[in-house]
Every structure is written in structure tokens, then in C-alpha cells.
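In this view, the complex is presented without one of its protein chains, the others remaining in place.
Moving on, here comes chain A:
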Amino acid sequence: MTPAHFAFSSTFMLGLSGLAFYRTHLLSALICLEGMMLSLFIALSLWALQLDSTSFSAAPMLLLAFSACEASAGLALLVATARTHGTDRLQSLNLLQC
């Protein structure tokens, strides 16, 4: 295991555990998801760069396109909840069910 492999594996696990535990805001959960996508982008890029397989380096670009889709859908959900509930705290989403 190289230090780069350890770094992106631990960033993925950190983002996953931050998403799973202790979320108070919906936006914090979305930012944790973005951190996971960032670590996946770095992982796919390092795969293409370290193994010298240059034709694989289109994969992180496609991953970036899909992560843009995910981020925009999540932020649209954030705007919708801020409009209906006035805040984005997950507790109020639980309390004021719509």
C-alpha cells in the first residue's frame, strides 16, 4: 500500500463515516458526499496515472460528470426543503413531516 493509496482510502472512509454519524444539517451531508466523490476521482486518476494506462483517464471525467448530477440534485432538494421548512436541519425535517 503506497501512501497515496492510504490517503484516498482513508479520505473515502472519513467521508463515509462523517455522512453516517452526526449530521445536523442536510448541507453537511451533501458536503460529505462531495468529499467521497473527490476521493473517488483521485482514486480513478491515480489508477490511470500509476499503472500507465492512459486510455483509462477518461473514467474520472465521466465520474466528475455524474458527481455534478448528484450535487445538483442534492442542492435542488436543499432549496426545496429550505422553501417548505425554512431551515435545512434534519431534525426539523423529522419533526415537521410533509
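As a working rule, a contact is a pair of C-beta atoms (placed from the backbone, for glycine too) under 8 Å apart; a residue touches a chain by one contact, two chains touch by 3 or more; residues count from 1.
Throughout what follows, contacts and distances are computed from a predicted model.
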{"item": "Name per UniProt, for the chain absent here [options: \"NEDD8-activating enzyme E1 catalytic subunit\", \"NADH-ubiquinone oxidoreductase chain 6\", \"Dynactin subunit 5\" or \"Large ribosomal subunit protein bL21m\"]", "value": "\"NADH-ubiquinone oxidoreductase chain 6\""}
{"item": "Sites on chain A contacted by the missing partner chain, in the whole complex", "value": "1-4, 6-8, 10-11, 13-15, 17-19, 21-28, 30-32, 34-35, 38-39, 41-42, 45-46, 48-50, 52-58, 60-62, 64-66, 68-69, 71-73, 75-80, 82-88"}
